[in-house]
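Only a single protein chain was left out; the remaining protein chains are all shown in position.
Let's look at chain A:
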Amino acid sequence: MQEYLKQQREQAWRVELRGKIKNKERGEIQRVKMPEMNPSERVCYQNREVNLGLTVEQAVKEAQRCMDCVNPTCIEGCPVSINIPKFVKNIERGEFIEAAKTLKETSALPAVCGRVCPQEKQCEASCFYTLKLKKVPVAIGYLERFAADFERESGQMTVPETAPKNGMKVAAIGSGPASLAFAGDMIKLGYEVTVFEALHEIGGVLKYGIPEFRLPNKIVDVELSNLEKMGVRFERNFIVGRTASFDDLKAEGYQAFFVASGAGLPRFMNIPGENYNGILSSNEYLTRVNLMNASDPDFDTPVLRGKNVAVIGGGNTAMDSVRTAKRLGAERAMIIYRRSREEMPARVEEIHHAEEEGIEFINLTNPTEYFADDKGRVNRMRVQRMELGEPDASGRRRPVVIEGSEYDIPVDVVVVAVGVSPNPLVPSELPQLKVSRWGTIEVDAETMQSSMPELFAGGDIVRGGATVILAMGDGRRAAAGMHNYLQGN
């Protein structure tokens, strides 16, 4: 790996590029600012992307900041080890399609990851700028998005070649990023691949969870249609374990399975009044709006529009919900979070965008009870203040209740976004499958093979709620693991 990176770095064009601008000058270039729709306008549109993407000039300039380090620490920060300097330098020299190809050597969905990766915790956190220069890092995520978008919009997107069919049939269960990455690799290796999805749309959280203002559906659809062109079959409205059992599928010739059924089970807080009308999980709220288009009157699915909407939680799901509430016309759209802004697990950019959009942050505060009108519709919530105590197992400081600090907030819609649990559907159908105490499927970390040899698993069903890029990485490792297994190695 190190050798390979070195070799690539010594290619003539890169040596030449490095010589063109002095490192000192590179270090003085200001980090690019992502052009975005202005906040007062964008809160009127549920489906217009906030980030508009870099122009060619901006991208090239930003790429110049990267010093093509001897020891590119950025790569260590990326869960799938994208060859970051190689793709960035390709942008610097104007070879945008080459840059996109570099991304695709390791990432199945660069246009998606460029948009949704928590870069500030991953690649950009370990960029030379961050670590050594104490300056803002190279905008790796923006550049990744630029290259992937450029390729897609150029119409020069090539469908990767696939090996001749080897006559073996495999199935992926769920159609989120883990399965899509898995399917892409397996089809290239010559397998017949079917992806089974319980919902009527392919994409998992990318479709039903993450809103259009962060990740337009059309970007996911292009990737899906590429997979289809390569021969991947998608079966919608098909719940493996219910519509057909694993045994049925085996009888139909499927020789191995990749389970990526996600962490779809919403958690509630089990506090009094939580089942009143108007209180719903972020999954329900986002599914109604994103999957069922409930905010558009031409569609039949309803969604509650509140004046005072409180969203409980501080993760990406909470940010997506509260910004959706704003877009659906809430006068007051609030985040209620029990720790402080620093501990929020959401992407920093989303928190920042939410602030710009006028979202109210009520931090160090936790709900304890809900109250309703005589029709059972929530109208008030009781909260209590918290302060931060000692760090807990996750390393974050534990919130501690401040006694006697309760007060009430008027609300008419409450979205609970306090986390999800692994989807129990598949494990409940397979009693012999080994699962952890938390309900996640146990696998070998290298091969992603479960306690049942023909069954592999990855993504949130293994990790219990992680990220798109980790799910994708799992899908690719599982493909390699399964290939090995099926070839009898």
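To be clear about the criterion, a residue touches a chain if its C-beta (ideal position, glycine included) is under 8 Å from a C-beta of that chain, and two chains touch if they have at least 3 such contacts; residues count from 1.
Operating definition for what follows: contacts and distances are computed from a predicted model.
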Identity of the absent chain, which is to be given by its UniProt protein name, from "Ferredoxin--NADP+ reductase", "Potassium-transporting ATPase potassium-binding subunit", "Acyl-CoA/acyl-ACP dehydrogenase" or "Branched-chain amino acid ABC transporter permease": "Ferredoxin--NADP+ reductase"
Hidden partner chain, touching residue among A:Ser179, A:Thr287 or A:Thr467: A:Thr287
Which residue of A:Gln11, A:Thr301 or A:Ser405 touches the chain not shown here: A:Thr301
Residue of A:Ser40, A:Asn237, A:Ser436 or A:Gln487 touching the missing chain in the full complex: A:Asn237
Identified contact with the non-displayed chain, of A:Asn423, A:Gln449 or A:Thr467: A:Asn423
Contact set of chain A toward the excluded chain (per top definition): 198-200, 236-239, 242-245, 248, 264-266, 268, 270, 274-278, 280-281, 283-284, 287-288, 292-293, 297-304, 375-377, 423-425
